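With one protein chain held back, the other chains of the complex are shown just where they sit.
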Amino acid sequence: MTRGKVRVLVAKPGLDSHDRGAKVVARAYRDAGMEVIYTGLHQTPEQIVEAAVQEDVDVVALSILSGAHSVLVPRVAELLRARGAEDVVLLVGGIIPEEDVPALREAGAAGVFGPGSDLDEIVSFTVACLERRKPS
Amino acid sequence: MELVERLLDGDRRALARAITLTENEDPRAAELARAVFPHTGRARTLGVTGPPGAGKSTLVDGLTHLYRRSGRRVGVVAVDPTSPFTGGAILGDRIRMRRGSADPDVFIRSLATRGHVGGLSWHTGSVVRLLDAAGFDTVIIETVGAGQAEVEVMRYAETTIVVMVPGLGDEVQAIKAGILEIADVIAVNKADREGADSLVRELEMMLELGKRSRGGRSGEAWAVPVVKTVATTDEGMEDLFAAAERHREHLASTGELEAWRTRELAAEVTGLIRDLAGQKAQAWAETAGAWKEALAQVAARRIDPRTAADKLVAEFLACARSWS
Partner (left out) sequence: MWFVRSGSLPFVAQAGSGCISSEVWKRFSTGRSRGAGLAGTARTRRAVRPGRRPGQGGRLVNEDPKVKPSRSCGPERGVGRQGPACGPDDPRRGGDAVGAGTSPTDIPEHRPKGGERRSRFITVSGREIAPVYGPDDIAGLDYDRDLGRPGEFPYTRGIHKTMYRGRLWTMRQFSGFGTAEQSNERYKYLLRHGQTGLSVAFDFPTLLGYDSDHERARGEVGRLGVAVDTLADMEILFKGIPLDRVSTSMTINAPAAVIWAMYIAVAEKQGVPPEVLNGTIQNDILKEYIAQKTFIFPPAPSMRLITDTFAFGTERVPKWNTISISGYHIREAGATAVQELAFTLADGFEYVRAGIEAGLDVDAFAPRLSFFFNSHIDFFEEIAKFRAARRIWARAMRERFGARNPRSWTLRFHTQTAGVSLTAQQPENNIVRTAYEALAAVLGGTQSLHTNSMDEAMALPTEKAVKIALRTQQILAEETGVANTIDPLAGSYFVESLTDRMEEEAQAYFDRIEALGGVIAAIEKGFFQREIADAAYRFQRQVQSGELSVVGVNCYVESEPGRIELLKIPPEVEKRQLERLREVKARRDPGRVRAALEAVRERARSKENMMPVFLEAVKAYATLGEIIGVLREEFGEYQEPAIF
């Protein structure tokens, strides 16, 4: 009865203080039956990855609206790899200009969600990514 | 078991993974528990409970800081309720545990209740043991305790701190009733708010009145202290820490600690016996010929369920004896 819940870490890296989206997405994940750990604001990449490891999450979802994604996302991805957590699905959402997306994907983001993204689709996408992962 | 090796070695990822396997009742979890058990029994355990909004997480962050300062390694298990409608949960206790999140000798794990009633998750005990084995000599369990149902934490914690807050109104009545049973220490948090002093007095009065009827773990010799705290500024936290440690002292010196641990382990083994034996009996009963017969009789109201069960159990035991 307590079997396999998906665990998602919703994180706000950097100094960006807009948390409306992160909270709404957190609720959507919860409504989809997942366990969501929300880190709160102003997290460093190190804090995020440490939390991801301790909580043994399946997904790390970063919400960034400050434009600092080009620095923060690769850093988080790098740290996840360094901690042996490269199987964690990394998702990014917020204000990400289209031309920045390839670089983020290159850095390790499995998905990038810009303005106008549908909650249900974010959730289905997440599930699909998890299904494709190698069983651990 | 390799995972256990790494866990005992201090590998945090292994510890985190072990907790996940346990929570998910993975087939490897039983072996995990077996391998880890000999390395447990050292951790000093505390429980922190209280109504929502009492500031428990901030308080836990403060206690963690003080335990760290005294040289201990702290594991925190923060439990939040699973939504009964969706099966999901938002686990937000980490947000308040800022100091802990930057410290390599602090490990924080958020658990959802996953349908379990009582305030904790099904596997809290096992998770505490994993942290214990991994070398965290102090484990704090945080959970929401809003009424008399959520008293489970006292089974896993040597010292249970109940956190109250002034200004809650009538809901407090429900909580207050439960407190007498489970609190070893009471913290009145956000004590800079109006009503703090009268709440303290009220609690002290209730404790005084309830003293005669209290038995339980700490016994009559332990006077439950009421400590005022403002967790956000660390005010009163040293006093709270001291009270908690005094309680531990008391348990140890009166032999109550040993007695409690033995009782809990006994209860655990008994519980497992009932589960296992019950499972076996049920499995047997469902395949035995006598089963259908018994059910038919009960359905026709010729015998009652209890009698039917008695007969089946007797037959089961007889069979079992004949197997050996």
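The first chain written gets the first letter, and so on, giving A and B; residue counts start at 1 in each chain.
The rule we apply is simple: a contact is a pair of C-beta atoms (placed from the backbone, for glycine too) under 8 Å apart; a residue touches a chain by one contact, two chains touch by 3 or more.
Treat the numbers as computed from the prediction; the structure is a model and nothing was measured.
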Option touching the unshown chain, where B:68, B:98 or B:311 are the choices: B:98
Among B:4, B:19, B:90 or B:294, the residue in touch with the chain that has been omitted: B:90
Sole contact to the chain not displayed, among B:57, B:113 or B:229: B:57
Contact footprint on subunit A, counting only the chain that is left out: 14-28, 31-32, 38, 40-42, 44, 63, 65-68, 70-72, 89, 93-98, 101, 105, 110-125, 128-129, 132
Those residues of subunit B which, in the complete complex, touch the missing chain: 53, 57-58, 85-86, 90, 92-93, 95-96, 98, 167, 190, 193-194, 232-233
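Here is the rule we use: only the chains that are shown with their structure count from here on.
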In the complex, subunit B residues that touch subunit A: 12-13, 16-17, 19-20, 23-25, 82-83, 86-92, 94-96, 101-102, 107-110, 112, 114-116, 121-123
Contact footprint of subunit B on subunit A as seen in their complex: 1-5, 7, 26-27, 29-40, 47, 50-51, 53-56, 83-85
